[in-house]
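Note that this complex is displayed minus one protein chain, with the remaining chains in position.
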Amino acid sequence: MRAPAAGDQAAREILLSMENVSLSFGGVNAISDVSFDIRKGEICAIIGPNGAGKTSMLNVINGFYTPRQGRITFKGVARAKMRPYEAAERGIARTFQNVALFRGMSALDNIMAGRTLKMKRGLLWQMLRYGPAMAEEVEHRRVAEEIIDFLHIKDIRKVQVGRLPYGLQKRVELGRALAMEPELLLLDEPMAGMNLEEKEDMSRFVLDVNQHFGTTIALIEHDMGVVMDLSDRVVVLDHGVKIADGTPDEVKSDRNVIDAYLGVAH
Amino acid sequence: MDLLYKIFLEPFVQMGTAPDLLVQTLWEGMVGGMLYALIALGFVLIFKASGVFNFAQGIMVVFAALTLIGLHAQGIPAFVALALTIAVMFALAWSVERIVLRPLVNQPDIILFMATFGITYFLIGFGELVFGGDPKTMITEELFLPKGSWDIKMLGGFVSLQKIDVAAAIIASIMVAVLSVFFSKTRIGRALRAVADSHKAALSVGISLEQIWVIVWFAAGLVALVTGIMWGARSNVSFALEIIALKALPVLILGGFTSIPGAIVGGLIIGVGEKLGEFYWGPLVGGGTDSWFAFVIALIFLMFRPQGLFGEKIIERV
Amino acid sequence: MLYREAGQYKTSYQADQAVFPLLQDRVGLLVILFVAYVVIPLTGNDFLINAVMTPFLIFSLAAIGLNLLTGYTGLLSLGSGAFMGVGAYACYKLTTYFPDVNIIIWIVASGFVAALVGAIFGLPSLRIKGFYLAIATLAAQFFLEWSFTRVAWLYNHNVSGAIEVPQRTLFGVPITGPNATAETRYLIVLTIVVGMTWVASNIVHGRIGRMWMAVRDMDIAAELMGIRLLPTKLLAFAVSSFYCGVAGAMMVFLWYGGAESTVFSINQSFTILFMIIIGGLGSLLGAYLGAALIFVLPIVLRFVPPKLGIPVHAATVEHITFMIVGALIIFFLIVEPHGLARLWQIGKQKLRVWPFPY
Partner (left out) sequence: MNVRHLVFGVACGAMLGVTPLATTAVAQDSIYVPLLTYRTGPFANSGIPIANGMHDYLAMLNERDGGIGGVKLNIEECETGYDTKKGVECYESIKGKNPTVINPYSTGITLQLIPKAAVDKIPILSMAYGLSASAIGEKFPWIFNPPATYWDGLSMIFRYIGGKEGGLDRLRGKTVGFIFLESGYGREPIPLLEQFAKDYGFNVKLYSVAGKEMQDQSAQWLAVRRDRPAWMIMWGWGAMNPTAVKRAAETNYPMDKFIGIWWSGSEDDARPAGPGGKGYLTLNLHGVGANYPAIHDIVKHVVGKGKSQVDKSKVGENLYNRGVYNSVLSAEAIRNAQKITGKKVVNGADVRRGLETLNISEARWKELGLPEFAAPITAVSCADHNGHHAAYMQQWDGTKWVKVSDWIVPMKDKVRPLLEAAATDYVTKNTGWPKRSEACDKQS
């Protein structure tokens, strides 16, 4: 259990702020009027029963969906509409509920692809693969190798990811997101479908990322044990509405949360 | 100024001064469009139930017509030949399912699409090997299809309606009606719709995917046979038709890939549009615009309404 | 035992990022280049050079072009034949306007014209994918084909409607037109194809190649990683069309010596697509293997059965070729979707452990 001092948390600067965000598909509300903040350096979990709008929330944060209304401020800059690549350029990285790796590429290439934004050499140098282009390639390979070391996936770096077992794929996907050196990392069920051992490994990676690189993390997870262990703060959604927001302990004892999970009608 | 006149005024002046030609152009466009629609219908049947985009529909039209003529040339009476051709189309559907589709189940759509290229090429080679590459005349009289035309005096001129075209329109309407009833009223039809919505759902209610694929390919084969007879009666049966069949693709884009009414409406729009365009505006650019008109319309359409006239808007999910 | 990497340790990332990290592969490549540059021109006859090797290389380049788009970026195009045509007609216009500039410069420059046209027709790829895009590229195919016949300016108002290749020289040696020897033309084609293959290999192994493959494998994830889809796809269209354009210009100027619009018909597009399906989507080697198989197959069928004493009519050969190509496409899609290139890799794996099976 991580229990940082409350004062410490309040002092932290707000990285992302969601104000009164609503999203709907063809008249059906996926998210209604949700507000919460994510502070720099924290691990924030978004939880809720199935269909609560958690993944939709991540999709709103990184610009894949445009909210019907509401205000999103990231790093002090408010935005209305944003293309996903702009989110990436501004430092939001993301993993997916169902692994969305580039299946035809090797693990190494997947991670190198995560460096795309950092690489600058143009088509002409790329055509020659010589001089500056090669230097750049090698420099980023070094970074990629650091990530590979960090995630202990050295021996599979040249294997096509489509052939890897699910747990490793999740790890490569995390590596790919890390390669972007994000300020905010969104993890959509990073431990889904894993066995206990794999979950422990993954939890450790998430914590290490948070501590070593200082990356702010927002994650969706179903395993309450994991959520309570990892996160500094928990946001609970149900049917697209925020029903609780606080430290793990606060949330655990919240009446609304218990009702929502037990399916009691309000 | 002259150019502007030619683009914006002259065609309409022509339409006004020779209304009989306008009516004739519209009619020709509708007849051509109906044939595109029939080919598109074959595409839709297969796409709806199996998600396979069947590039081979065009060659199936040629193949069905050639089989019919070829069997008749062997001295088999026309209607027996017709029955045998239906059997051949069933055998084709069955082999396609057995040899091509079954091993490729669960592959990405684009792989299945490319596999139908293979079917196309195989059937071209096989058809030419068996029936020869020369165009054949359709056995219209033997099938009791009408010949000749009605020249109707109207609007200060005349409009000539080929009887075969009228017959084709009637037969096509009957076929569409039968197919609609089949899809909405019969058990198999409802099963087909279930498959269209979700393969897993279909499996869970105990419908064999294999059977359904054979049925839709067979249905598409029958549509191909009717199309082949009608088209063959209009001109003749040859492998060149395979290229015309590509026109069904823009029809699908307009009509949506899963909509039978869409195929019909799309076919008529494309048919009438390209004939009007070629007749009144084609001469400005040297003619021959109907080789690309339909495709460019489809392209523009794709930019603004990718799901087609009747398709549903697709929401992407992650 | 001959083919293995044991003992070859990489001491730098640079060495490991090389396109051919294994010594054996590099040696093999040198041997192939030696045969192509020295042995074939010295020992081959006109038929081999002019009717087999030159067209094979040109088709390989076109197949590489389409593979960059379809195999690497995952955008199916049925318009490659027309883009080849753009290259050919552009080269014709350029060399008749500026006859003094060397034709090789114009052949390469015509690739840029094709790239521009390709990028324009690639615009719909932002909104649509899969077979929707394939149909959109058919619009390019038919519209361009139509332009090649109806826009008389493109073929300098020749009565025949065909473009005819004038004689052009390099250092006083004729390299186009009927007086150019088969060997000269072959060597120029070979050099351009080798050079452009090298460039293509560099591109696909670097940042841009990874961007293309990312778009192919999972476009949504790619966009969420900061890859802008439209410029990436347009670049793929442009580079692919550039390759096809150069291939088309070479086809007319260094092989046929003249062409009608029908050369760049939809069937040409299909042929090239089949080459990459059979050779292997997303593999440069596959483009070569596919071109070899599709192009050489009819020649084999034409010549082998008579040698074995089986009389076969020319037309029958044609029909059987169609059937075999069709069957091969289905076969490869079912058994080995990665084509001949994948078979080659499997073969190398086997060679690595040979003679011990495990």
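The chains carry the letters A, B and C, assigned in the order they are written, with residues numbered from 1 in each.
Following the convention adopted for this analysis, a contact is a pair of C-beta atoms (placed from the backbone, for glycine too) under 8 Å apart; a residue touches a chain by one contact, two chains touch by 3 or more.
This one's a predicted model, so the numbers in the text were calculated from it and none came from an experiment.
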Touch partners, limited to displayed chains, of the chain removed from view: B, C
Contact partner of the left-out chain, one of C:V204, C:M218, C:A259 or C:V325: C:A259
Where the unshown chain meets chain B, residue by residue: 14, 18, 21, 24-25, 28, 31-32, 128, 132-135, 137, 147, 149, 151, 160, 162, 235-236, 238-241, 243-244, 274-275, 278-279, 282-283, 286-288, 290-291
Chain not shown, touching residues in chain C: 45-48, 50-52, 55, 96, 99, 142, 146, 149, 156, 158-162, 164-167, 174, 177-179, 255-260, 262-263, 265, 267-268, 289, 292-293, 296-297, 299-300, 302-304, 307, 313-315, 317-319, 331, 335-336, 340, 343-344, 346-347
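Everything below uses one rule, namely that only the chains that are shown with their structure count from here on.
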Chain closest to the middle, measuring from C-alpha centroids that were averaged per chain: C
For chain A paired with chain C, centre-to-centre distance based on mean C-alpha positions, whole Å: 41
Centroid distance [mean C-alpha coordinates] between chain B and chain A, Å: 48
Separation of mean Cα positions, chain C and chain B [Å, integer]: 33
Interface hub residues of chain B, defined as touching at least two other chains: 318
Chain A, residues touching no fewer than two other chains: 64, 96, 100
Footprint of chain C on chain B - complex, ascending: 53, 99-100, 103-104, 107, 109-111, 113-115, 117-126, 128-129, 133, 243, 246, 249-250, 252-253, 285-289, 291-292, 295-296, 298-299, 302-303, 306, 316, 318
Chain B partner contacts - residues on chain C that touch it in the complex: 76, 123-124, 127-128, 130-132, 134-136, 138-139, 142-143, 145-146, 149-150, 220, 224, 266, 270, 273-274, 277, 315-316, 318-330, 333-334, 337
Contacting residues of chain C [partner chain A, same complex]: 12-14, 16-17, 19, 199, 202-203, 205-208, 210-211, 213-214, 216-218, 220-229, 235, 282
